[in-house]
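Just one protein chain is left out here, and the rest sit where they should.
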Amino acid sequence: MLLYTYRSFDMELPTVDIKDADYIILGLPFDGTTSYKPGARFGPVLIRQATLNLESYILDYDIDIAELKIADAGDVALPVSIEDAIKVAVETIKEVRSINPRALPIFLGGEHSMTYPPVKVLEPKSYVVFDAHLDLRDSYQGSRFNHACVARRIHEMGVKVAIFGVRSGTREEVMFASQSGIEWVHARDYNFDAFVDLVSSLPEPVYVSIDVDVFDLPLVPETGTPEPGGLGFWEVIEALEWLTKRKKVAGFDIMEVSGDRLGNSTSITAAKLLFYVIGMSAR
Amino acid sequence: MLLYTYRSFDMELPTVDIKDADYIILGLPFDGTTSYKPGARFGPVLIRQATLNLESYILDYDIDIAELKIADAGDVALPVSIEDAIKVAVETIKEVRSINPRALPIFLGGEHSMTYPPVKVLEPKSYVVFDAHLDLRDSYQGSRFNHACVARRIHEMGVKVAIFGVRSGTREEVMFASQSGIEWVHARDYNFDAFVDLVSSLPEPVYVSIDVDVFDLPLVPETGTPEPGGLGFWEVIEALEWLTKRKKVAGFDIMEVSGDRLGNSTSITAAKLLFYVIGMSAR
Amino acid sequence: MLLYTYRSFDMELPTVDIKDADYIILGLPFDGTTSYKPGARFGPVLIRQATLNLESYILDYDIDIAELKIADAGDVALPVSIEDAIKVAVETIKEVRSINPRALPIFLGGEHSMTYPPVKVLEPKSYVVFDAHLDLRDSYQGSRFNHACVARRIHEMGVKVAIFGVRSGTREEVMFASQSGIEWVHARDYNFDAFVDLVSSLPEPVYVSIDVDVFDLPLVPETGTPEPGGLGFWEVIEALEWLTKRKKVAGFDIMEVSGDRLGNSTSITAAKLLFYVIGMSAR
Partner (left out) sequence: MLLYTYRSFDMELPTVDIKDADYIILGLPFDGTTSYKPGARFGPVLIRQATLNLESYILDYDIDIAELKIADAGDVALPVSIEDAIKVAVETIKEVRSINPRALPIFLGGEHSMTYPPVKVLEPKSYVVFDAHLDLRDSYQGSRFNHACVARRIHEMGVKVAIFGVRSGTREEVMFASQSGIEWVHARDYNFDAFVDLVSSLPEPVYVSIDVDVFDLPLVPETGTPEPGGLGFWEVIEALEWLTKRKKVAGFDIMEVSGDRLGNSTSITAAKLLFYVIGMSAR
């Protein structure tokens, strides 16, 4: 067991030890800076429990992920304050990487603020994020590591940022994006070609973050800051399939799953996304 | 404070007094004639509370509604019987108009029966309504002012009626519509051009009513009489954007938001609609 | 309006300005250190909205609190971190006291960590608290101001602490209590006489805090750290009636109301408690 982790919910998938894995799942159950609907701390357990509902065989890829080497490193026991939580998360991710540096890490949120630690450790060249929000604030409700600031902190690390499915932001964030060369696509303008045009030129490796509130509201009603008018399930899958074929991916995360009802729509959507992400990465 | 109102939920938007406002919000929390799922009385507080989740800046229009002069006149304390509720609502709307006749009034329902008082006071030339139901019954469950009769009562005031997104009505209502020259578009036949064709010829000013059950069911599960197979969020926004550009609007309402859970999908959808309606009207 | 507050939900009670009030209500919607079920940030709005369900006339005291001078100072907009939240809360409570030092302050939580600011400002001689938990930890999940430490911090201010309805604590907390002369009564041993025996000797003024999880679980299912085997509603009311008659009370708070459903059991229980606390204080 890792220093700060506890085994969350067992996904009934045959799993291997971290050192032998090709894919490593790690939960970051933090929701200390959620502004509207708290509960993202239950995300990691909800996503795993929802996988009981799914076949491990991915029809589209003729791949059964039960035959892959997947390690579930459990959830990190995160302290209450965002700064301490980031420290503990960074330490634990480094510990995982030291045991197995080549496996593809997949993080389960927890708030979008928890995308900062993986990007800090993995040091990707670019950051592709699906999100209803720009998350380019400099600080929010008294914290620079609030979930609403995560894309800005990542940009400041010199990582190239591209945001898809946006339908919420402030004038200040829009101006910061244009001044900083951060490209984003409004949900109303989103289509496959717009995604390919923008991502083709991005340097590798790419860290891919999916804030589930990018999906249309009915798919993910239980999320921290819900927004109507989002993307369809297969729209996002299609884009990820193209990306995992063309670019070296440093890591994935699935963030902002919330609520307290086992098998709620948001956790089912996220669980299906998790299995597809693993399946497409094994093609 | 107005005669019969109480300050519902504070939207954390900077607001001005009624006399200085360009936009006036007034809640009509009545659900006395709801036939299926009661609870629309909570609509006004649910919509306002859901706005905590939203940015006041509208990306699409580069307009921050926090910079506009918005007054929140609170909710009207409505008596139980529909006739008395209409009287009290009419009196309160007249009181608001007497204080400020030029501001754009936006009413938050409450049942669709509460669209009758605003139209009665504002006396628009035409009535554009997004609704899953025709609402052209002569009387229903013993009342001629039931929510299922509101479009007929408005037609009888000599107002030109056009209904979009319909997918429920009786043969009698369909016959009445054709005999009375009331045009409506089935949800299955709805598209932008059908909307423009029909609305272009309507006399001004136009009163615009959005019964949230026009949206597809998953967006608005918590509403009085839910119906599957409705319109998408951006479909309705796009039509309203065209209308607010081409026609003088006498007023708006967002009706039939229900349920009892803070931040439920229906109230999130209605809150986003409210901010976009104000934003597009300020373009 | 106070510096950091926003008007939450209007209780439909006739209210007066802070300077003219005999009773002042202030919401502290913070849940940044909740360990199990987050959502106490919705407490203040849930409690007020639930008062719509209640008569203002208290049968038991033949007192109608609608005839009292009650001010609703709204909710404090609290930053995300516990330390900053305490600073802002202390400042706002001082601001209220400067406007009106003689009125009885009643605070609505929000987590039990928010009892620290009122006690810090009001400087009572003793602290009577109804709680399922001892809350005598020195620090918890990385913070000394965690909700699980609040009684210890208050003890360290030299305030005499007495805890009733306890059914959860660590060995370390039990030892700290016995070494520090902090008396507490287990829920299984609680009765009126045990309360009177212990409270009679306490120095005045007394600050009274009610963590709603003292009540039996079915009354308050929506609370941060629920526990079965608690006290009955009238058991707590009876004790408060005796105390408000015998001792000078510096202030009250009703903490840990959570959930997201308007009119949930916990908020109904808390709203009734709020009206009774005001009514009994006016006898």
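Which chain is which? They are A, B and C, in the order written, and residues in each are numbered from 1.
We take it that a residue touches a chain if its C-beta (ideal position, glycine included) is under 8 Å from a C-beta of that chain, and two chains touch if they have at least 3 such contacts.
For clarity, every value in this text was computed on a predicted model and none was experimentally measured.
Within the entire complex, contacts from the absent chain reach the displayed chains A, C.
Touching the chain that is not shown, out of C:15, C:92 or C:225: C:225 (per the contact rule at the top).
Contact with the chain not shown here comes from a single listed residue; of A:74, A:109 or A:279, that residue is A:74. For the chain left out of this panel, the touching residue among A:9, A:30 or A:107 is A:9. Within the entire complex, the positions of chain C that touch the omitted partner chain are 35-37, 166-171, 174, 186-188, 216-218, 221, 225-229. Even with one chain removed from view, chain A keeps its contact list with that chain: residues 6-10, 12, 42, 45-46, 49, 74, 77, 260-263.
As a convention for this text, only the chains that are shown with their structure count from here on.
Of all residue numbers seen at the chain A-chain C contact, over half occur in both copies; the interface is built from largely matching residues. Superposing the C-alpha atoms of chain A onto chain B requires a rotation of 120 degrees, rounded to the nearest 5. Note on chain placement: the centre of chain A and the centre of chain C lie 39 Å apart, centres being C-alpha means.
Here the spacing of chain A and chain B, counted between their Cα centres, is 37 Å. Looking at chain A, one finds that residues 37 touch two or more other chains.
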